[in-house]
Each structure stands twice: as structure tokens, then as C-alpha cells.
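Let me begin by handing over the structure; questions about it come next.
A single protein chain has been omitted from the complex, and every remaining protein chain is retained in its original position.
Lettered A, B and C in written order, each chain numbered from 1.
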Amino acid sequence: MNFSSDNAYGAAPEILDALRLANAGAVPSYGDDPLTAALNEKMTRLFEREVAVYPVVTGTAANALALSTLCPQHGAIFCHADAHIATDECGAPEFYTHGAKLVTLEGRDGKLAPEEIAQSLKHFLKGVVHHSQPSVISLTQASEFGTVYTRGEIAGISALAREQGLKLHMDGARFANALAHLGCTPAEATWKAGVDVLSFGATKNGALCAEAVVFFNPEDVRDFEYRRKKAGHLLSKMRFISAQLVSYLEGGRWLQSAACANGLAKRLAQGLGGVPGAEIAYPVEANAIFVHLPNETILRLRAAGARFLDWAPPEEKRTLIRLVLSFMTPDADVQRFLDIARG
Amino acid sequence: MNFSSDNAYGAAPEILDALRLANAGAVPSYGDDPLTAALNEKMTRLFEREVAVYPVVTGTAANALALSTLCPQHGAIFCHADAHIATDECGAPEFYTHGAKLVTLEGRDGKLAPEEIAQSLKHFLKGVVHHSQPSVISLTQASEFGTVYTRGEIAGISALAREQGLKLHMDGARFANALAHLGCTPAEATWKAGVDVLSFGATKNGALCAEAVVFFNPEDVRDFEYRRKKAGHLLSKMRFISAQLVSYLEGGRWLQSAACANGLAKRLAQGLGGVPGAEIAYPVEANAIFVHLPNETILRLRAAGARFLDWAPPEEKRTLIRLVLSFMTPDADVQRFLDIARG
Amino acid sequence: MNFSSDNAYGAAPEILDALRLANAGAVPSYGDDPLTAALNEKMTRLFEREVAVYPVVTGTAANALALSTLCPQHGAIFCHADAHIATDECGAPEFYTHGAKLVTLEGRDGKLAPEEIAQSLKHFLKGVVHHSQPSVISLTQASEFGTVYTRGEIAGISALAREQGLKLHMDGARFANALAHLGCTPAEATWKAGVDVLSFGATKNGALCAEAVVFFNPEDVRDFEYRRKKAGHLLSKMRFISAQLVSYLEGGRWLQSAACANGLAKRLAQGLGGVPGAEIAYPVEANAIFVHLPNETILRLRAAGARFLDWAPPEEKRTLIRLVLSFMTPDADVQRFLDIARG
Partner (left out) sequence: MNFSSDNAYGAAPEILDALRLANAGAVPSYGDDPLTAALNEKMTRLFEREVAVYPVVTGTAANALALSTLCPQHGAIFCHADAHIATDECGAPEFYTHGAKLVTLEGRDGKLAPEEIAQSLKHFLKGVVHHSQPSVISLTQASEFGTVYTRGEIAGISALAREQGLKLHMDGARFANALAHLGCTPAEATWKAGVDVLSFGATKNGALCAEAVVFFNPEDVRDFEYRRKKAGHLLSKMRFISAQLVSYLEGGRWLQSAACANGLAKRLAQGLGGVPGAEIAYPVEANAIFVHLPNETILRLRAAGARFLDWAPPEEKRTLIRLVLSFMTPDADVQRFLDIARG
């Protein structure tokens, strides 16, 4: 019973198969191979627009490289106080941007709101060299709390971004889970709503190590390819990363996997409704549940082998925990967790 | 009537004289000159302790170089949300530390409180590589709002710093004004209260361009001298910076100047008590006043030639402004400002 | 007939199999998994010494992260003018070290010699802040020209390094090929000869994307783990990188593959002896051949589909080309290449 992270599970068998298929013959290295070309085409079709796609192996690399391309060293990046880039990347964005400022804002359910951003922007005077210059807004979709920005919410933020001359970045480490929830097209969830660059995640949802930076505007790419190389993130046998992403997208596998994980989360959340003392903290829209559980329930679950993270220091009687579901989480684990939780 | 900044005024005539005296003969460059040696001795006597002193020409350089020496690139620096390092240095600390994280906290009257820091520290797990590791607390003394940490307040924060293994940095761009208010010794206001490194300001209080990074513990110096050189902050004719600092300290000039500026601020603040609609926002303890004034009063003052900064966007009826006093501010200007303000 | 790079070929089938085996179940992420633990043990046994092993996905990442851990920002790194870190990593070492200086030296057959290093060191005065401080010597083993440092040569350089207080780094992107040539133990080829840190390559010799930074002295690790994370080089599903390395080492697979590639190179080199106008430029000791061929021979080879790189601008009559062999290079390709070359 492992609910600690969607990283805990392995890869989709089909993606492993794709690696074997990708292994044949000698091909040009560093991304000049047919599979990487195929990935670009696939992404272009998927997003209904010419896109520039750059595979990397971690979400932190995708985010930090994308942000450093969008944001000058004297820039400022606005994000939620609980965004992964702010709390879980050891300062990677500050490092890659050579010292841009991360401005962290509060916001309901782990989501930024235009009003909060607008309020914060007032403190940064344009053209005043003492102030880091507002350059990028970064959204996390799905958010760190398992909630999902609606298309309207994204559009609201992107309208502000456009008005203020900022770029809009989306950290889509769990983009598939968000999209499965939204039920709209990838285009509608991104550039049609004003997103400029997407960190397109696959690792948490079935790849071994594959993310992609997707630029919706060719002019934003600028020196990204040099940045990726200089950071050691350009893989020589790129075909093996591209193969994962191609297979991930094939036949809608990515959305099926995400829908499966989301469904398990929904089922677990519903079941938790019947657990004495359980209180769900945020709307369950993707594949994560944040729930307050009585401490004795938590002890019982852990004693039975359930793995999950405390999301806040334990309180006297209860603790906020995080439960993350993967499409590889066994159905039976969800049931067993609920059975034990119910006592 | 210039109350816009203590940078608006020039240098103390005695400090200019000191430059002329320093000009004689040929001496070793890059800080191996007698005046720089004299500065070290003077500072050691002043602080009643062997200190390592490094002159630089800006407060931003002093802060950023000091912080980058204390804080690894994977570290976090805790400061007030309105600290100069957070709002007015264009991300210099992030740049010099190669991406350390600035954690900005709220706090009454522009001052950090141990409770807020302790609360924030809980979010940074020790030894967890995803999290920037808490490394430094930076206080601004006097604060950006013209308030002054008491020795007890500093000791409270330094106790937390010691307990958590953090270094304590003090941004003393207006250290003289703070000390003039506190009335204690420089030692009591710094290392005896737990401060590890001080950015010792002189420019705002009578120098042309002279600040000093003062290390109270030799082991903290580490690679500071290389950092200063690599940043282009090691001056060849160092004697001219050291001469300013030596003259600044001579005969207590620095404290007299600061006391003079503080006294002018006190007088102006008292006078504002009689101005209709005036409301002082923070205790006036150093050389700056933050006051809400009716918008028509502000218009009248500016029409008469008074210069000062809005500190927040104007409200409907009134605006928060900042008034900064220098020991060079003419007495008559204070009186005239009050006369006009009273209408 | 692809001789362009050992990156052109894919992965060993056994390593692909290992990925499938690694896929079972849920395990802790970010390197706290059993396979990563197994890798550490395997490496410790292999090197006959407690080592600290950190898997990454590119050689550039391995080199730059290792060097940035060994070398302060004010340091200097000595390497051959043709070293990969100097010519093919787009300044990654300078970026990761925050501006350390790469000092590039000439040296016979792509190898550094102690005399050249000693000569260069004289220009860097110890403790003089204007000078980058000598900190690391980096060797490439096998070298960029397919030659291999003897154990004596390494020991000669490491003696100088010890004497001068420098660390010794080995870029072992083709360490297996070098070791297969030397015929000694991994320990003898590294720490017993004075190497402090090894970039242990596997990608070029059968992995999909797997290198490891191997520290022979625990005190050298310092903040490496934070650096890896901050750079986005800490993989969440680390088991899939560790699995490649474990399988790579299993049963001596790595040395067999390298010996195979070296053998093919030897055979090709011998065959080239019979090609009119061919002149081999460097001793063929690993899996690469640098050979001057008549331009018409080159045209004929390329017309027949052979792929390889020019290593210098074409001269009037002939051109220096590079031929790289992989254990996956078909035997028949070597024969065919020779047949065509002979005309």
C-alpha cells in the first residue's frame, strides 16, 4: 500500500517495450534521430500548433531551464507559495536564472489568483533597476494540492500576464491528470488559454524518466538549446527519452493512465467520507488527496504497511496527510486502505 | 527641502579632507596600504574584538558578498519582506549566492520576530536535498521603516539562529543611526548580541562611497577575499575607501552625525503631530519617518519644492510617504516643511 | 556503416532487460531504492574501497557536477586543450563552478604531462586574489584521441597534484575502454594511482543514459547531493538509472563490451595499414581511430554509406577523420569499410 508518491511506481509496460523497439540500429545522437523528430510531429498534432519540444529527464530540469529562458537574471517569477519550483527544487530556478527572484504568493486551494498577482506586481516598479523586473507567472497544473485550474482561471491569469508583459509558464508535472479532469483538448488547456511554455510531465504518469519542455511560440525558444547542453541535460542517446514520450502519447495512453489514477483518487476520497474523523482539505480533482485523519487511524494504517507522507507537523489529535494515486496503484490497495481506516 | 534619501546629500567635509591627506606618496595597492591597516585596528578597538574588515563601495555589494560567503548555493536566507536585500537590490543576493533562496517574512514595524522565523523554518527539512537549507538570518538595523531592533530583540533572534545552526547577518546601512538610538556600545549591538557579520554602512551618513563588511569570527571569512576580487569589488587605490572609513570613525564623527540626523527626524516627527490629518505609521527611532499625510498637504509640500517618496500607492484621501533626514539636512528645511504642512 | 560515435548505437539487450526487472513494485524515489543501494555495494566491491556513487544521465553532468564540487568559484582546473570539458560541453564546467577558470594545455597524443602542468602552475600565485587558484587537474581516460594514460603516467600527474594541493579528476566517459586496454584492476587505474573522483561512463558502452560520479574520498563529496538536485539531475525514479549501471557491471559485461569495441578498433586500424595513403595519427589503444585518408578514399567511403566525422578541416589531398567503434558495431561493417577504402 504505497501512496507516498506517483514516483514510487515504475513505468508502463508499453513504454518499456518502446525502449526495446527504439534500440535498433545506429542513429544520430543528441536529438537528431527519427524518434525525436516523430515526437515533435506528434506534439504538434496533439497541440494543434507548431510547437518546439525538448525532452529532458526531470521536472526540475524542465522547469528551471524553461524559466531561465523566459526570465532574465534581473527578472522576477511569480508563483504560489507551495509551488514545486518554490519549495521542492532546492533553488533550481534561482540557480538557472542566475539570481532571478521567486515571488511566492498565497492563494486558495494551491492556486494563484489574478488579484493576488496584481497586488504583488504593484511593488515592482517598471524600469527601476533596484527592483527585479516582473517577467514570468508560473502555474502548477494540477496544483501541489491536487486541484486543477479551470480554463477560465488560466485565462484570467494569462490576461493579466499579457497586460503586464509577462510570460506564462505552466508546470505540468501532472498535466495529464489535470487534462483528464478538465476534459478539454491539450490546446484549450494551454496556449488557447494563454500559456506560453509548458513543462510537460510524463515520469509521474508512466515514463521512466521523461519530461518535455514545450514552447508554443518559436520566438520564446531563444537560447534554450544551449542552456540545455550547458546544464548537462542534452542526452546523447536521446532516442530513448523521445521513445518514452512517443509511447506515452500513443493511442491516448497518457490520458487513460491519468484518468485511471484520478479515478482511484476519487474512489479513495469517497471512501474516506465514511472514515470517522476524516476531513478532506482540498477538492480532489487530480490524483492526490489531502486529508486530515485521526492520529490513531494513521498509526493503524502505517502499522498495516501503508506508506504516505505527513503534509504538516502532526497536531494533537489528527494530522494532515497526502495520498497520491498512480495508474499502477493496485485497486485492492485502495480498498484495503479504506478497510483499515474504517477500523 | 530634500527628504527623499540620505543618499541625496553629499559627504562630510572632514571626510573629503581625509581623501586629500590620504593622497600623499606611493603605497601598495589593493588594500596593502597603511590606511587600510589603520582601519582594521580602529575597527578592532571599536568592536572590542579582533575583527576582519573589508571595505567596499556599496551596501548592495557588502550585503551580497557577505551573504554569499555565509550561505551555500543550496541555502536559504531569512529576512523581512521589506528588507533592502529582498526589495531593492535587484536580486543581488540570489546572484552572488548562485541561487540561494530568500525567504521573506512579515513582521511588525519592519522587524523580524523569532516566532515567525521559527514557524517558517518548519517547512525546511534538514538534510532533505529538495529543500533549500536554512543558513542565514539577515536583520536590517535600523530597519527599512526607521525602527530599531533592541538588544533583546537581536538576542532573541540570535538564540534561535544558534539553536538552528544559522548565521546571523546584520545589514547596517544605517547602523550608526541605530546605535545612536540604542545608546549602547558597538559590541553590545552586534557580536555580544549574537551577530556574526555586519554590513557596516557609512555612505548614507557622510562618506562618499564606503561601506565595510565586518566579520566577528575569523572562520566566517572563508573565501570572501576571492569573492570580492572576482566581483570587481576590490579597489586598486583602496586607501581612498579606507581613508573615508577611518575619518568616519574618528572622534565619534559617525555617531554625532547619526545622532544629528536622528534628532532632526524626532523634531520633524514631533512637528507632524500638529499637522492636521498626519498619522505616523511606525515608531521614529532612527532618521526616517513614515507618515500618512492628506493628499492636499502633499501637493502643497511638493509645490513648494519639498522632495520625498510615496511609500505606497496613493489612497483616496491620503498617502503614506517617507521622509529621510541626513545630518546635512538644513535645520531650516525641517521648520519650513512643517510650516507648509500645517497650511 | 556508422563510425561517427559510440553514442550512435543503442543499448545492450541485457541492460534493457534489467529495466524490465527493475520495474516491479513501488519503491522509494530519488535514490533511496534497493537498486541504488546495490549499485553502491557493487561499486565498493569493484573498487576495493568504500566509495560514494551518484548516478546521473550525461557525461557533461557527471563532469561539471564533480568539478564544481572539487573546485571553488575562484579556482582553476587544468586540462588538455582537447579535453571534452574544454571543447564539447559548451562551458558547463565554468557554469557549474560559477566561473572557475579552465586552463587548457597542450600535450602529446591528447594526454597531459606533468611538466606542462608544472610550467603552467608557475603563473598562478598562491593566495594572490587576482589569480584563479589552482584546484583540480582533470584527465580524460581514454583520451579524446583514443589514447590511454598508463598507470605510471597517472601516478606522475597525481604526484604533482598532491604536491601542489590539487584534486585529481578523471573523465572516464570511456573508462571501460581504457581499463580493457590497461588490463589492471579498476582500483589500480584510479585511486591507487591517485585519482580522487571519477566520472564513470556507461552510456557510450551499452547503457541508455547512465553515468556515475564516483568519489574515492568521502570528504570530497561535500555538497554534491545538493548540487545534483539543484541542477535538476536527481532523478525521481532513480532505480532505472541504477539498474542500468548494475547490469552494466554484472559479470564483467562492461569490460567485455569495451574489449570488443577496442578489438574492433585494433582490427580496423590494422586493416587501414593496407589502405593506400592512410596514416594513423595516434596510437590506437581504445575504441577510436584518428586517421588521415586521401580525400578520394573518403568520398568513396561516404558514397557507400559510411558515416564518420572529419576531425580537422580538409587539407588539399587528405583529411583527418575519426572512426569510433562500439561493441555493437557489426563485424561486417569493419570489413566492408576496409574493402571500400582499399578501392
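What we mean here is this: a residue touches a chain if its C-beta (ideal position, glycine included) is under 8 Å from a C-beta of that chain, and two chains touch if they have at least 3 such contacts.
Just so it is clear, the structure is predicted and the values come from calculations on it, not from any experiment.
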item	value
Touch with the omitted chain, as defined above, among C:102, C:235, C:261 or C:286	C:102
From C:33, C:94, C:196 or C:225, residue that would touch the chain that is not displayed	C:94
Residue touching the undisplayed chain, where the options are A:204, A:230, A:292 or A:322	A:230
Positions on chain C where the hidden chain makes contact	73-74, 76, 87-102, 122-123, 129-132, 313
Footprint left on chain A by the chain that the document does not show	30, 72-74, 98-99, 129-130, 133, 223, 225-230, 234
Absent-chain interface as seen on chain B, which is shown	2, 4-5, 7-11, 13, 16, 19-20, 22-30, 56-65, 89-92, 95, 203-204, 208-209, 226, 229-237, 239-241, 307, 328
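As a convention for this text, only the chains that are shown with their structure count from here on.
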item	value
Chain pair whose interface holds the most contacting C-beta pairs	A-C
Gap in Å, rounded to a whole number, between the CA centres of chain B and chain A	41
Euclidean distance of C-alpha centroids - chain B vs chain C, Å	50
Chain B, residues touching no fewer than two other chains	73-74, 98-99, 129-130
